[in-house]
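Yeah, one chain of the complex is gone here, protein chain that is, but the others are all in their spots.
When the chains are written out, they are named A, B and C in that same order, and each has its own residue count from 1.
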Amino acid sequence: MSSNQKFGAGIWHFATYVDRYATDGYGPPRTLIEMIDLAGQVHDLSVVDINYPFADSSLSLDDVEAALKRNNLSVIGITPEIYTRKFAKGAFTNPDPGIRRLAYELINDAADVVRRFGASYVKLWPGQDGWDYPFQVDHRALWNASVDGIAELAAENADLKFVIEYKPREPRVHMSYDSVARTLLAIEKIGLPNVGILLDFGHSLYGGESPADAAQLAIDYGRLFGMDVNDNFRGWDDDLIAGSVHPIELFEFFYTLRKHDWHGVWQLDQFPFREDAVEAANSAIGFLKTIERALDKLDFDAMRAAQERHDAVTALGLAREALFTSYRAD
Amino acid sequence: MSSNQKFGAGIWHFATYVDRYATDGYGPPRTLIEMIDLAGQVHDLSVVDINYPFADSSLSLDDVEAALKRNNLSVIGITPEIYTRKFAKGAFTNPDPGIRRLAYELINDAADVVRRFGASYVKLWPGQDGWDYPFQVDHRALWNASVDGIAELAAENADLKFVIEYKPREPRVHMSYDSVARTLLAIEKIGLPNVGILLDFGHSLYGGESPADAAQLAIDYGRLFGMDVNDNFRGWDDDLIAGSVHPIELFEFFYTLRKHDWHGVWQLDQFPFREDAVEAANSAIGFLKTIERALDKLDFDAMRAAQERHDAVTALGLAREALFTSYRAD
Amino acid sequence: MSSNQKFGAGIWHFATYVDRYATDGYGPPRTLIEMIDLAGQVHDLSVVDINYPFADSSLSLDDVEAALKRNNLSVIGITPEIYTRKFAKGAFTNPDPGIRRLAYELINDAADVVRRFGASYVKLWPGQDGWDYPFQVDHRALWNASVDGIAELAAENADLKFVIEYKPREPRVHMSYDSVARTLLAIEKIGLPNVGILLDFGHSLYGGESPADAAQLAIDYGRLFGMDVNDNFRGWDDDLIAGSVHPIELFEFFYTLRKHDWHGVWQLDQFPFREDAVEAANSAIGFLKTIERALDKLDFDAMRAAQERHDAVTALGLAREALFTSYRAD
Partner (left out) sequence: MSSNQKFGAGIWHFATYVDRYATDGYGPPRTLIEMIDLAGQVHDLSVVDINYPFADSSLSLDDVEAALKRNNLSVIGITPEIYTRKFAKGAFTNPDPGIRRLAYELINDAADVVRRFGASYVKLWPGQDGWDYPFQVDHRALWNASVDGIAELAAENADLKFVIEYKPREPRVHMSYDSVARTLLAIEKIGLPNVGILLDFGHSLYGGESPADAAQLAIDYGRLFGMDVNDNFRGWDDDLIAGSVHPIELFEFFYTLRKHDWHGVWQLDQFPFREDAVEAANSAIGFLKTIERALDKLDFDAMRAAQERHDAVTALGLAREALFTSYRAD
């Protein structure tokens, strides 16, 4: 049986990176067009999430569309960059109302790009909204601003979906939207149908959640609008190749999606600092196909029965049998 | 100025403990009466939280009341022991409906003890409700059972308060009620006025929360019904002496309570495995009084102004100046 | 090809447990003979490590030997219980010289049991040697006592091997022998040929090490005298079923052993609190056999070549191909 699953990636998967030590970058800068052309080399990749503004300010929407088209890629989401220098102290929660306004405007511009590309959502990752030190912020004011900023945008752009990608920390020492439960509290308070969650497997993992449990909770609230995967060592958002460290919990995560007929795109959010970007994507998607085959093979009824008894040994045995026999070198 | 603050402790602070290695215990077992008499030796302790069933099954309510009275102690809460052998696979979420029924009955019995002592609440700490392994449980079923079990009790005992003490893990590898946000999601779903949170400072800390932020959120939902303090190294529920590791965040936690005129008891939840229990309690309360004096001294207006700017350096300076000048050897 | 690998387990795998909450235990107590009979039911288990003094003080060495014999088990090591009540503040480092003497005597008694059973080593796990609080101990004095205590025993029992099982923490908040490197520093200082390391995969993992790297280092110092495996979530010594969370790093660990022709026993150190002990052992050994087959299949030359280039994608692909095709339901 051939795969019917759609795969995607954040376009930044194909960028080069800087950090606070390698300030000259882990490679020469790449243009957005170069990134798209690299994405096009990955087997089975069909959609991308693109940062906005584009890495190259001179680039027109038509240029980008053309590059996507020749690589058979479409756009699933647009990620406004509300975490660059001017937003260093927050986008929605910035103490300066002028900066909050800039964030609002940037996200509205990104919303227009979503419309232009027929994408699925505006992705909000408020990485600078949070705090670093004890006593630094008034936690009520900070949280209210986090919620209100998104509420306003969602209300004014009722034709679009907004997805919130929560994360425990980085670049702030603590992010406002830090967990699935906290994000759902916000979404419940906002009370609009067009705000949901983009669940990043790695963020969930290193935030101390079980990603499968987090996905279940988001599904139960009707708010799992998107997802992406990667891996890490549970202490930081390492954005490693999916399945390279936690294949079993990755399998459980996708088991949860399959069980509830969640049919969205399986996306990658990896940062191959020192690896070839195309190879890293192929490696991940190759393993995701192993998981897809394992889901086809898994005895769901037997799994349900074991889970009804909380029978870990039997459940683990069923998962192992399906997963460790489904690899195929493509 | 003498302290007006009421201090309390879980009576287990005065027990001896076992763990999986020192199975013969860190000291000879103590009767509940002995624990109460030790609690009575602590300066400024006025209330206790008592486990139920009592450590000695032969003890009558009158016996306990008499011991409390002669030590000038009253009861703030009763903690039903829904985490012993028979509940090893969960109380509210146990796969066996007979065990779930036992939990229900035990908690109802504890509710009667709350009434008898005129205590403030039944404390629910569902330490065995959760999971250990990937694939072990159906996360939807587990969470629903976690919520429904408490909803039923709260509805049937509308004259009483129930407080949920969340905790990331231990004894389960992952507990259902793992964070402030998740617990508030449950409480919102239950929708009854008599269910709230008992916020344990240490659980919040090692769960990756800022305890001050967690307290703020619980206050904003009107659900901060109780609290207790201790300390740890952010990796486990060490239940060390309050303020021994994180004095500044402890100060920020109490700053948040003071700012909102939260006037409940300041309780201890410490496990002095190898220390003298009375000395450990005195050490903690001594430091809590330092914090109380520091709150009297802190410039709240200046702190608010610094926080409006997210000005960490100024805020930290204000906190330091108040805290590091308020110690007094009593 | 049938397995030539010997498998073992700590006999405590077959005990029941207490912790600070389920003080009545996760099941009725078991006698040592019952544990041995359970161990005998595990497929392919041939050696055990036994705590001393025996769980039942009335038991003679002959009784134990007979039980082992009828279950086709032999003894690999004896673990003196230097972590019970009287050693709550340390064995080698206890502030009371009388207690240090008791530890010395107990370990010497255990050494005699090693001789009696023809076992391979005395296993030292100084779980109570360490500290809980800042300022609690003089770190020089504590470390010197940790080292000297073992040096004395090793010098006086030159006919026997002593293995040190390091662990980051629990039951102490911080253990003296906390890591592979620290333990090697001690062993170098002791300078005797009969002191080595028993490397616990899970301790290494949650201590922030790579278990494969730790094994390599111990091998390079000629000190890898024993090992055991289990799994956890990197935050605590959960002692879960081996391979249930980190199959790939478990594979890398055994790859390191195979590469250096390390031919010792593959042991389990699991604590199946809520699981059937025999099933939990069979589940683990089943997976260890998958790993054994994967090692037979792995292309070692290609792996070496990839590692010479630090080529993570290729190395991961080789490991996946071998591991995810080697499962067999036995």
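Structure notes:
To be clear about the criterion, a residue touches a chain if its C-beta (ideal position, glycine included) is under 8 Å from a C-beta of that chain, and two chains touch if they have at least 3 such contacts.
As the structure is a prediction and not an experimental result, all values here were calculated from the model.
Touch with the chain that is not drawn comes from one residue among B:Gly27, B:Gly264 or B:Gly317, which is B:Gly317.
Of the candidate positions C:Lys69, C:Arg101 or C:His139, contact with the unshown chain belongs to C:His139. If you put the missing chain back, the residues of chain B touching it would be 208, 233-235, 241, 243-249, 274-276, 279-280, 283, 286-287, 290, 310, 312-313, 316-317, 320-321, 323-327, 329.
Within the entire complex, the positions of chain C that touch the omitted partner chain are 89-90, 95, 131-141, 143, 168, 174, 178-179, 181-182, 184-185, 188, 207-208, 210, 212-213, 216-217, 220, 248-249, 251-252, 255-256, 303-304, 306-312, 315-316, 318-319. Seen from chain A, the chain kept out of the figure touches residues 17-27, 83-85, 87-89, 127-128, 132-134, 169-171, 173, 233, 235-236, 238, 240-241, 244-245, 271, 273-274.
Everything that follows uses one rule, which is that only the chains that are shown with their structure count from here on.
Look at where the CA atoms of chain A average out and do the same for chain C: the two points lie 39 Å apart. Distance from the chain B centre to the chain C centre is 35 Å, each centre being the mean of its Cα atoms.
Chain contacts: chain C has residues 233, 235, 241, 244-245, 274 touching two or more partner chains.
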